[in-house]
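Right, one structure below, let's go through it.
Only one protein chain is missing from this complex, and each of the others stays in its spot.
Then we have chain A:
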Amino acid sequence: MGAVMGTFSSLQTKQRRPSKDIAWWYYQYQRDKIEDELEMTIVCHRPEGLEQLEAQTNFTKRELQVLYRGFKNECPSGVVNEETFKQIYAQFFPHGDASTYAHYLFNAFDTTQTGSVKFEDFVTALSILLRGTVHEKLRWTFNLYDINKDGYINKEEMIDIVKAIYDMMGKYTYPVLKEDTPRQHVDVFFQKMDKNKDGIVTLDEFLESCQEDDNIMRSLQLFQNVM
């Protein structure tokens, strides 16, 4: 990976053997302080070259440029952490609470589970979502729904996702959101998706069911020209 990690300070952690109580406390305090500072020092991440990204994704150079400029504007350090991600996403849904759904989204973007999304991850995911094949898009969506990444979607995961989506609407809706609406929604979903009725949706079931549904197919094409 051509990633360059720039550190802004050259603080080294002091390695002291904790001998007495007071000294031990002081050492811990120093370590925590230094850890905090180290966190701040892992700041600058630069993505791979434009050509490489162009080869890896389905975007043109110009589109990548526009994407990167927007990305860098909001995240000057080059990586998005979950907090920033949630803040950005929340700005698009001012009436509701988008943090839960943003959390799931973040986990879907952060394929390596490092806790931060670099520009490459961002662009790769976007490439799938906007320019990918139907198969790829559906697989990505399956990955999003599969919260614990075990390869199966069960009802609880689905209810969480659907609740998160409803949360984004906010409190002031018409008709007013009832308590068991998410559950009912999930039941409908499972009826459609769960072919063998075992309470779990696998990837193949998901792919099959979605491809049968015209509505879903059509809606997947909606965002073709977003860029």
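We adopt the following convention: a contact is a pair of C-beta atoms (placed from the backbone, for glycine too) under 8 Å apart; a residue touches a chain by one contact, two chains touch by 3 or more; residues count from 1.
Heads up, the rule we're going with is that contacts and distances are computed from a predicted model.
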Name of the absent chain as recorded in UniProt (options "Cardiotrophin-like cytokine factor 1", "AP complex subunit sigma", "Potassium voltage-gated channel subfamily D member 3 isoform X3" or "Superoxide dismutase"): "Potassium voltage-gated channel subfamily D member 3 isoform X3"
Omitted-chain contact residue, chosen from A:Glu51, A:Glu74 or A:Glu208: A:Glu74
Sole contact to the chain not displayed, among A:Leu64, A:Val79, A:Ile147 or A:Val162: A:Val162
Identified contact with the non-displayed chain, of A:Leu129, A:Leu177 or A:Leu203: A:Leu129
Touch list for chain A against the chain that is not drawn: 62, 66-67, 69-71, 73-74, 88-89, 91-92, 94, 101, 104-105, 108, 122, 125-126, 129-130, 137-138, 140-141, 144-145, 161-162, 165, 185, 188-189, 193, 206, 210, 213, 215-216, 218-220, 222-223, 225-227
